[in-house]
Structure formats: structure tokens, C-alpha cells
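Of the protein chains in this complex, one is absent; all others appear in place.
Chain IDs A, B, C, D and E follow the sequence of writing; residue 1 opens each chain.
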């Protein structure tokens, strides 16, 4: 747990752009041991309820590969359905990214974001958002649609563990957290989504504020890494 | 939309305790036109992973009856699976209620909370949480397990609609909201869960604070109604 | 079991018309402790095989809420399919109601009947039919389609319990019945559906006749209650 | 339709006992063009809720092979679920056969009845019941359990087509029937199940009686064929 | 196991053409105790991806009836999905038959092949292919489409059991085989599909050659039986 890392320090981030050749955007996003393959595919198709609207859609899917965690998890395709946690996470990723999309600029197209966790060590949903943004930006740029994104977006977890505020929880920290929070922000310091949950103890407004301050710091550094990768 | 209601005013709340005779706890919770039937059943069974731990479990399920909304929605049982929104909501209800449960005091029992929306006019997830608390309290009291609940819990939505802060959004407001937030709090002013989402525009820390202040007011009034119903 | 009720006596019936505001027809139908929420929604859509025929369709769905019975039953939406009993019952409800529908008068519309059992104490399928008729009548009347119904329809159970003929079985009687019968009739004394089943012992034509006589009495009284509710 | 057949005449029946070698009981039951393969398998296993009761269970499954009807029907295994009609029919077959079983004499065993329709020309559910009885009798006899069956059971359809009472409807008649009835009886003239449905017009007690009389005749002849096959 | 049968001898084959009246082609194919009902239905419909191509499609489905094997196997329709073995086999049957189809001559039609195993004693996938060919030939001939088939096709299993090469394995042999092979060939000695699998020991090119020689012999005799049935 957090060997030599300060409470307000992120794990090392690496972003391999164009990790694959075939998807329109493909990023291998690593934050510490957490590794998420994020791809973006642009289709000239939209859901039926948008036909004729001149507007597009962006949606995300998420999965943990069976061997991504310490113990093998059953493959959802063979169980025959996506679990509740998966569904909750992929809805969050979709909302987070849609927060910076101009759907009229996109036109009648769908952007599919796929976030497959190759290795999980906490913070996979935040890594998926931060990586998916880079994949989407890359894919849209290739299609001459860079203007579709109205800003950049990144996410980070913060938590209270043994009474201490920590940034970017790894798995052992996450499991022990009293309060757990995920914050999605733009590069302009605007909030896109805030989710704070009492895991073991309730919390107050001061705690919430302190966690938001810490998240804000983390997001800035992730945004820099995203920018560097896309440069 | 909000006929004669002030921006910081809740819709009228009615809580019919013991609405049904057979469940251990049964509450018909209405907030404006939104009506949710919340029941609590206590089983002398626990999930396998808790066996022998001396601890219990509490879990929630949520559904919209097909005719609860303006247009009929397909029954999830006949579609063969619960939708993403349903899963996200029932996970929230479960987390919210578990935030005030002492699982050792509960012992090796499961409390099932079922929240079935008979009529939906916005705020169903919050109404479900506020009603489920009353149903759970009633059921636990009947089993001599009142001490299991470490506090009361209630939820309310707030939002920014046309730039204006509104408490307790009804459906037409919710559909038009720029920012949408659900807050779950205890009667002691502690936070259990905060979820704020940019639906149309991003938001800043000031906006978040103002929404939390407004939510806090609403929660207090709901807590009073819960207390009155249980008295 | 049947406290102070004569063998040929129905349980008290209450029919709350317009129980909800949003569905086209909404009835809370109670017969003793059995409570069924019946709604009717009229859609300007028909199944593909009827397109262009000038004829409409009416179909029913049925469910037991998880806490409606003494022990919680698993929610069918989370099991991922409707059980055999549910399917059998909703097919019966649909056939029963279609028995009094003039589909040409309905035109290319579908009437959806949803029967959700809030509390179950025997006779839920019959209560669902009797209540669904009222909901359908109300909804069709609102659409200026009252002529679609060619008569009224109601259902009642009869059975032989410990050798005695009983009308309107409650749960404990139903569980102990040697023979169990459900009869669907119009207000003109015509039969729509007859289902008699040997649960513990076979039966003969005399027994069948006696059960039909008893059902006939019960149906008349239910038809009066339906008529009063719609007046 | 009914070429040269009298209104009260059954189609020719053939019962090929021991049609297959491997199942404990295997019967190819044909009535006119309708052909149903009925098998019975006895397992030394019972459902969990019967363990320790000393009692057994009998259950039935039914299916239409895809090419059994004039147009290919989709295979239920590839659709991923059994249709409502299938479920309704297999529940009827199970109830009908259980009507003549002494479950204590059976002991803690399960009898599986499988009725697969090779060719369908009306009356498949009745043919399945009549054939399943023979398969069950054969299988139980082989296991020295002949006493488990307290009587024989057979089923036949009757209907009113163009105002005329007809016995043993073939497909074209069934499709045109105003009233459709399935009757399950023992060889002692006792009723096991009666299901009468108004398909196009309601019916009265006289009609019901006339249909029951006609069914009674048909059942006797089927019972003779069953007896001859098992002799 | 192989009572009085030589290692290079097939089990007796019987092919009942027009076993049913309603399908376009219907064959009861028996090889020893293995009995497969093969039907062919021709539909004036094609999958979406072929529309406008002037070409047709042929596809196969396979199932084991629950009582076809020594112990009852659960019905796939009630399990809610086809098992892996079923899917693998029906894909093989489809590929095998498509190997002799001229899809332009077929035109925009689909040929559905259904292979339902009434009794299984080894070699069901091969029997299904050999029988499906006859059913398809019969159905196409009836539609004046005999030219669609560019040749005949048949399949046989071979294996190495206790070090000995055996043709046409029955169940007990198949279960004990070290190497198991299925060969699909045309009547012109051409190969359509070869599948050889090491079940207990790996094998070499000599073994493969010897098995192919043996299969070739068997196929010729099956092709004669097919021809005789269709003559």
C-alpha cells in the first residue's frame, strides 16, 4: 500500500497512444498497476431515437478481463449478462465523456468507447475515463472532427482511509476506505460528475470539500499527461 | 411544472405506514405525484460469503411498473433483464440504506428492500430511499431489532434548471435540468452519498455548494415526515 | 380460513377507480386481503401481424410483487425470466378480456393490461381479470371507445375443500383444495373460460355442475361491484 | 378438413410402444397427422423441496420440432427461451398426469415426461397427454412401479366450429373454432382437467355440457387404444 | 461394443424418406441405434446481409432430445441456451452441406436443415450430415431446384480405440477412443471437412492417413445408401 507515495501523490501514469493500429483511437492507459485499454470507434450510424435530429451519440462499455484481478472473475459473456458494477461504471464513463461533447458538431455519428481493464489495482473507472478521453480525441481528430470535444475530461478517486485523506487509491486502500469519491473534471476546473459514498462512516461537508480540493490537484496532473500524449 | 411551488419547496409528502398487511414493513411513500411502494422483508438467510461472520446484509431492488410513466415502459421481467438505469438505482438505494445499518446488531439475517414505483413524476430514486428507510425501520422494530439502524436516512434531488436552483425536481424539471444532483443524508446532517451530474453544462464548486445547501434543507423536512410516520 | 364467511359468500370487494393519475385506466382491486393494481394503457401501435387489418389487439401482463406473499418471492426481472405460473396466468387474463372485445371497433390500437399483485391471499388471477375489466373500461371510455367492449367480464374461483364446495378461496383454502376451478363469465351469464383442475382427487360431472352454479352466483355479485365502480 | 369423418369421430390412432430402445418408456403416438414422441425417464433424484418427504415428483416438457408445422417455427433453444404456449402446455401435461399418480408409492424419484411433436395437425397437447400416459405406464412397469398409477388418463379436444360440435379438431378446424375445449379424463369417467375457452363467441352451460358429453365418448375410445398398446 | 462387426464395417443404415408429410424434406436416418430426424424447409427469405445478392443461404440446427441418451439431458430450451457441443455440431453440419450448394442456383431462398437426434449411440453429427443431405435433396427436388446441389455429401467417424483403427464408432467406442475423427466427403471422393482430435494420445501423419483411408471406404457405402433412398 502506497510504498513511498505521499497522500496527495498520483501513481505514475503512462499513456501509449496508437497502441493498436485498427481502431480509430486506441490507448493503453496505465496508472500504477492499473492498465486499461481504451478504444474509440466512430460509426456512421445513430440510435433510432436520434435519426433525423442532426445530432450524434457517444456511449461507453467497460469490462474487467477475467484475469485482471488477483483472483479470476467469471467472464460476463459466459455468465450471460453484465454485472451491476459493470453497468454502473459504463454508464458513468458515458456520462463523463458526453459532458464535453458537442453533439451537433458530431453530426449523425456514434462514438463507441470501449474500456477493457487488462489489470486492475483500484481506480479502474477513473482510469477508463481518463484514457477514453484520449482515445476519443485521437479518433475524432483523425476524422477531422476535433471540434466535437468542447474540453478535455479526466477523473480521479480520492478517499478517507484510517482517517487520512488519500489521492488515487490503489486496491488495498480502496478496500479499506471509510469514504470513497470519484470526481470527473474538465481541464478548466469545471465539474462533470461527483460521486461520494460513505463506505464505512458517514461524512460531512468539510470532508467533502477537502476531498474535492485533493481531487482537483490530481485532475490537473492527469490533464497534463493527457495533453502530452496527444501533443 | 412547479405550479405555485417555491424553488426551495418540497412537494407534499404522504407516508402510509402498514399499507399492506403481509410484508414485515410496507410503506406507500408519495411525494407529489410520485408514488413508491416500499416494502421490507427480513429473512433468516444471508449470502454465502457472510456465513459464519455473525453479520447480516441489506439489499434493495427497484422497478418502475409498466404504466407508472406517461408512456408504458416494457416490463423488465418480460424483456428478460433489468435495464442499466434500474440497476444503477437499486445499487444506490442499497448503499444509502446500508450507510445507517449496524450489521453486527442485525446478525445473520438479510433485509430485502423492494421499491416499486406505482407512479413516476421525477425523484423516484430519492423517494425510494426515503420510503425504504421507513419500511426498514418498521420491519426491524417488529423483529425487536430497532437498534440495527444507527440513524435515519433520507434523500432528495436538487438541480439547476434554466440557471435557477430548484429543490425536489418533478419530471418536466428533471428533463430540462442543466445539472442534476441526488443527496442522501442522515437526520444528523451527515452525508451518505452525493451524486452530481452535468446533464447539459458543467458546474463549479460554488454551484455544488449551493445545491448541497438546498438539499440539506429538503432532507430535514423529509426526515420530519419520516419521524412523524413512525411515531 | 373463512372466519365467519359462508361457503357461498365472497370476500369484501373494493374497487378504487382512478387510483393513479397517469395511466389511461388505473384500478386498485381488493377482494379480502388480495390487492391487485390493474392498469390499462392504449397505444396507437399494433403487433406487426395485424398491420393493415383495421383490427387492434389487447394483451395482459401479470406479476407478483416480491413482498406480496407471506415469504418474499424472487423478482422475475432479476431472475431474468417470467415463471411458468406467471405466463399461464397472464395468458388467461388476456384471453378472458379479449372475449368481450370487438377488435374492429378498437381499430389499429393495442390495449395493454398490467396486473401487479400488491398483496396475495388467493384468487389473484380472478381478481386480476375482474379488475382489469374495470381498468380497460375506464381507459376505453376516456378515448371515446366505450363501444369496443361487448359486455363486462369477471372471474371467480370455486373449489372443493375437505369435501365442501367453497366460493372465492383464500390462500389457505386454495392450498388445501381437492379441486380448484376458475370461471370467467360475462354479465349476461355467458361463459368465457372454464378451468377446472383435480388437485388432489378427480371429480365428476355433478361436481363440475355444482361448482359452476356457485361460480355463477359469485360472478353476479362481482359484476355488480364493477358496475357500481364505473357508474 | 375432416374428409369423410363424422363430427363425433376420432382420427385414426396408432401407438408405437417401445419406439426407441434407450428411454425407460418411449411411445410414438399418432392421431391423424399429429405425431408426438413421448418418452418417460425415471430418475433417482427429486426436487430439493421434496427431499426427505418419501414422495416423488412427475413433470413434463413439451416442444414443437421446428419443421413440425406447415411453416418452420424458430427453435426455442436458439431463441433462448420457451414460449408462453409451450409453457402453458407443458404445465397442463404435468398436471394431467400427476392426477393419476400416487407419489408415496413412487417414492423419492422423479418421472420426466418429454413430449416432442414431430408433426402437428391440431390436438398436440391432448395427443401428448394420451401418449405420455402410455410412456409413463411402460417405464413404471419396467421399474416394478406399476402401482404408482392409480388409473389411466387420456385427453381429447372438442370444439364448436361454424355452430357445429366437433370431436378431435384438426388444425384447420381448430383455427376456425368459436369455442375450443380440452378435456382430460381417467378411464373411470372421472375428470382431471377441463379447459374451455371462448375463441370467437362466448358459450353457455348447455354448450359446455354437450362438449363434455362428446369429449367423454372420445376419451373412451382413446383409453381403449392405450390399453391395447400396453397389453 | 461392436458385436460381430468388423473394424471396417459400418452399422446397418436405414433411411426412411418422407417420414413426415409436412416438411419439404423429411428423413429418419438410422445408423445402428443412432436415429436422427432430418428435415429440410425452404423459405423465400434470406438473411439481411444477402438481400439483393441473388444468392441464397443454407443453415442447420441440431439438438439431442432429452431422452435420446442413456441418461436424460436437460432440454436446451428450458436451460435458456444451446450448449457448446450443440453449437459446434450445428456449425459443422451447415458447413458440410454448404460445401455442395450452388447458392446462385438456389436464388434468394434459405434452406433450413433441422437435425433432431431421437436416439444417440455415437456418430450423431455424422448421421445428421448424411441424413440432412437426403432431406435437402428431397426438398430441393420438390421445388424444382435439384441443380442447386453440386454433388452428394456424407460423413463418417473413424477412431483409434485400444490401438485399433475402427470405422463408425458407437458410443462405448467413442468414449474410449484415443483419437477421434470425423470426415465429410462428396460422392466424388473429394474432401469437404476433416476434423481429427487427439482425445487421449497424439497421433502422426501415418495414423491420419490410415484413418482417412478407412473413412473413404465408409463414405462410399453411405453414399450408396443415400442414392438408393433418393432413387
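The criterion applied here is as follows: contacts are C-beta pairs under 8 Å (C-beta built on N, C-alpha and C of every residue); 3 or more make two chains touch, one makes a residue touch a chain.
No experiment lies behind these values; they were computed from the predicted model shown.
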In the full complex, displayed partners of the excluded chain: A, E
Identified contact with the non-displayed chain, of A:70, A:144 or A:163: A:70
Candidate in contact with the missing chain, chosen from E:50, E:196, E:210 or E:230: E:196
Listed residues E:4, E:84, E:144 or E:163, member touching the removed chain: E:84
Interface with the unshown chain - residue positions in chain A: 20-23, 26, 33, 35, 37, 39-41, 43, 61, 63, 65-72, 75-82, 86, 112, 114, 116, 118-121
For chain E, the residues touching the chain missing from this view: 81, 84-85, 87-88, 90-91, 95, 99, 151, 186, 188-198, 202-205, 207-208, 212
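Definition applied: only the chains that are shown with their structure count from here on.
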Any chain that touches chain D and chain A: none
Interface numbering overlap (same over half, different under half) for chain A and chain B: same
Angle of rotation relating chain A to chain C [CA atoms, steps of 5 degrees]: 120
Length of the line joining the C-alpha centres of chain C and chain D, rounded to whole Å: 27
Where chain D and chain E are represented by their mean Cα positions, the distance between them in whole Å: 32
Distance between chain centroids, defined by C-alpha means - chain C, chain E (Å): 50
Interface hub residues of chain B, defined as touching at least two other chains: 80-81
Graph class of chain-chain contacts, one of line, ring, star, complete, other: line
